[in-house]
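Input: one structure, supplied below.
Only one protein chain is missing; all other protein chains are in place.
When the chains are written out, they are named A, B and C in that same order, and each has its own residue count from 1.
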Amino acid sequence: MHRTGDLYGHFQTLEQQKETAALGMWIFLVTEVLFFGGLFLTYTINRHTFSTAFGIGSNTLDIKLGAGNTVVLIMSSLTMAMAVWSAQVGKKKLVSIFLIATLALGTVFLGVKAIEYKQKFDHHLVPGLSFDMKYHPTHPMPGDDLTELALEKEEVDKAFAQDPDINAHGQLYFSLYFGMTGLHALHMIIGAGLLIWLIRGSFRGRFTPQYNTPVEIVGLYWHFVDIVWIYLFPLLYLIDRHR
Amino acid sequence: MNNTPPAPDNELPDTHYLNATYGSGIRSWLLTTDHKRIALLYLASVTVFFFIGGVLATMIRIHLLTPTGALVTPETYNKLFTMHGVAMIFFFLIPSIPAVLGNFLIPLMIGAKDLAFPKVNLLSWYIYILGGSFVLYSFGTGGLDTGWTFYTPLSSVYSNSAVTPAVIGIFINGFSSILTGLNFIVTIHTMRAPGMTWFRLPLFAWAHYATSLVMILGTPVIAITLLLVGLERIFHLGFFNPALGGDPILFQHLFWFYSHPAVYIMILPAMGVVSEIIPTFARKPIFGYAFIAGSSIAIAVIGFLVWAHHMFVTGESTYAALTFSFLSYLVAIPSAIKVFNWTSTLYKGSISWDPPMIYALGFIGLFVIGGLTGLFLACLGLDIHIHDTYFVVAHFHYIMVGGAVMGYVGGLHFWWPKITGRLYPESLSRAAAVVLFIGFNLTFFPQFILGYLGMPRRYHTYPPEFQVLNVLSTAGASILALGYLLPMAYLTWSMRYGKVAGQNPWPATGLEWKTDSPPPTENFHVTPEVTWEPYDFENRPDLGLAAGARPLAPAHGDD
Amino acid sequence: MSKHIVSPLVYIVIFVSLMLGTAITIWAAFQNFGKFNIVIALAIATIKATLVVLYFMHARYSPKRTQLVIVCSVFWLAIMLALTLADYDTRPREGRLASANTCYHV
Partner (left out) sequence: MQSQLPIYPEQASNFAPQVDALMLFITAICVFFAAAITAVIVIFFFKFHRKQPNDVGIAFDGDARLEAAWIIVPLILAMAMFGWGAVVYVDYRHTPQDTLDVYVIAKQWMWKAQQPNGVKEINELHVPVGRNVRLVLASEDVIHDFFVPAFRVKMDVVPGHYNTMWFRPTKPGRYHFFCSQYCGTNHALMAGWVTVMEPSDYAAWLSGSSGGNANPVVAGEKLFAEKACITCHVPDGTGRSPSLNGVYGAQVLLADGSTVTADDAYIRESILQPNAKIVARYLPLMPSFQGQLTEEQILALIAYIKSLQSLPVPAKGAGIAPPTGNK
């Protein structure tokens, strides 16, 4: 395609090009909604059936890390929105700063996620052959809260007495946990890649009040990823905290 | 109006999208962002899959000649019909009209230089190729024997065939479909030429808009569902495996949420093709433009509300079954609207017997049977008996092959002069259309009776009382095969030896006919401006027809 | 797309509301509201998501077309969830081996 300045050859005006790009991103997000929707439906049906196993699984997640990550991600949405604003009002330096902040917060989120995954590995809670919900309560790790662990053991033992397949059903919870958060994290990683591309552009002063479409549509994507997390957090971490 | 002088009648324009120099040789095809070249890339690749699917179908029909099935083992037979279904549905029917004709024509029809996202368009072809490679890898290494429906837990636990690469391939291919749909919707919204209002859009574009809605809203669900099946196989998870607490019925809900609307991905574009051909060869405005356009959207929307009619005998709740049956009947209405409007358009037309018209009328005949037999299957009391029998097989082949493929081949005939700049042998192609129609009916009509008699589908062997009808069906299939091979042969021949077509050989009213054949890379030498209503032959002196047989009447009271 | 530029002040207000919503969600999760726990959690999440869409994503200031796109996505998601759950919820007896009415909390 020929390109004149910021305008690609098959468009008539910059305005048309901008509208097109934004509409394209919105429609892409619609497909994302349905994509995650299939997972949410699977989650709903299974949680409905196996609420005990899902409750126990949920309680093994670290609520502090989850809540902290929620705050981090919402903050990154704020900085992303501010980056768009900076581009719109022509503060080129601020654009770079806010984009870098967004990237940093996104990286923190992924780092925390990695720590949580590592924990699940150590606790034998990753679906697979070594999956065992009874493992962690009987094998305390350094730094574990032992009263909390005793409570978990009691809960697991009780559930196991009633449902010998609790490991299979708990595995369903963790399959969905890893599936949903993993897919979300994949979206974050793609988003981080897009941010790096934007940051390079912003260093070159590419984004102006006239031309800031890339910042805006990557912003849309980033906010969407935030929304997914807004649902994932209560659905995965807060199923049964009021025991 | 087009400002360039038309090329002389007996030669192609000097430069067009096929010979334009942007790069050299194969690179100029593999790295092209020109929607017309991408359409041809798709044409070549879907033809490969059509050929694979066709060979498999032939083997199935030969095998079923005798009750005991002499040709292949049960395992092989199961692989044959599974691979036939996967190749035909996911890699031929779904991309066929949208990705080939839609890709080529939508920018031309709305007066744009290209689709909104040309690079995304190329990307979607590469995704298709990648997905297709996975599926071919699966075919080549152990095959696939789950049925194209991938019902769990058969697919996720019990099947020993190469299910994992196949579901990954279909998962990947889903994104090709999504990106194509996205591109079309955005293009139709933002790239229309001056004067091209929504109600001046060709019905082909309306149909593709509706198709794209289904693509972007349904495809993500099948993608995630098959991804879960793949994960289930690889990591032994239990989403849909009852032994591990999962629910196979949930899989069916998710699967049909896409796969029922997917039928509309196949048939809506074919309806769009027919809506173009009928007015062109009856030389008059289409009857009830707004109703045809609206019914496309209605089909796309209501089509999403009917999926569980595939599950009437799974133990679905009675209330859900009643709801889904009721909604299934509603989706019949927009299809009826289209058929009645097409038929009315013929009234007092000036009907030519050009090949595309034969295909289009054949489409109506087959689609009517396919659509009406849908009423049998939507009927709760009747579906219990005919569900999963050859009645269903016949029904969906009438829709998908009689409808979608007939539309696709008809569309190819209609726009072939635009795509290649050349005409094909007329009488031969007219004969091919008739052969196709007869062969098709012979192949699939007996299967309705087989189904009502109780022959279940996917049987490698059957009780002897079903043999007569199976033999008839196989005999028809050999005629049908001829009906497909003929066009393949003469269309290929015409690319080099066909008569030069000129800008507008039929003539037709659409914008795509107001540029060179084949069109230049940028589609139009000057951005066109639309000042006429769709399918209006009377106020178009540029078409060189006998104008104004009677005082001009507004073509559409409703726009 | 929109010529409208949202002021940073609005962003800050939204951010604070989102933080507040998160806090309420966590608080509510530790209270026993019976079957309303999930309802409350989803209601707050939906409010938060709506705020993000309307302000961070500028949907409030976007053309009607964009708003229609958003409504469509929610509508289709609702179709998928509602019609599937309608089947599950109206089965006379859910044939599955377990059911939602566990007495786990008794």
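Everything that follows uses one rule, which is that a contact is a pair of C-beta atoms (placed from the backbone, for glycine too) under 8 Å apart; a residue touches a chain by one contact, two chains touch by 3 or more.
In this text, all values refer to a predicted model and were calculated from it rather than measured experimentally.
Shown as candidates are B:Ala44, B:Ala70 or B:Ala243; the residue that touches the absent chain is B:Ala243. Of A:Asp163, A:Glu216 or A:Asp240, it is A:Asp163 that touches the chain left out of the display. The chain not shown here is touched by just one of B:Thr197, B:Thr318, B:Thr492 or B:Thr527, and that residue is B:Thr318. If you put the missing chain back, the residues of subunit B touching it would be 74-75, 78, 145, 147, 149, 151, 153-154, 157-159, 242-243, 247-249, 282-285, 287-291, 312-315, 318, 321-322, 325-326, 329-330, 332-333, 336-337, 339-341, 343-344, 346-353, 361, 364-365, 368-369, 372-373, 375-376, 378-385, 387-389, 449, 452-454, 456-465, 467-469, 536-538, 544-547, 549-550, 553-558.
Hidden from this view is one chain, which touches subunit A at 161-165.
Note that in this section only the chains that are shown with their structure count from here on.
By number of C-beta pairs in contact, A-C leads when A-C and B-C are compared. Each chain gets a centre from the mean of its Cα atoms; for subunit B and subunit C, those two points are 37 Å apart. Work out the mean CA point of subunit A and of subunit C, and you get 16 Å between them. In subunit B, the residues that touch at least two other chains are 189, 217, 221, 245, 247, 250, 253-254, 257.
Touching two or more other chains at once are residues 65, 72, 76, 80, 84, 88, 96, 98 of subunit C.
Within the complex, the subunit A residues that touch subunit C are 18-19, 22-23, 26-27, 29-30, 33-34, 37-38, 40-41, 44-45, 48-52, 55, 63, 67, 70-71, 74-75, 77-78, 80-82, 85, 88-89, 163, 216, 219-220, 223-224, 226-227, 230-231, 233-235, 238, 241-243. Contact residues on subunit A toward subunit B in their complex (touch as defined above): 1, 9-12, 16, 19-20, 23-24, 27-28, 30-32, 34-39, 41-42, 45-46, 49-50, 127-128, 165, 168-169, 171-172, 175-176, 179.
Touching subunit A in their complex are the following residues of subunit B: 33, 112-114, 116-120, 178, 182-183, 185-186, 189-191, 216-221, 223-225, 228, 231, 235-239, 243-247, 250, 253-254, 257, 522, 527.
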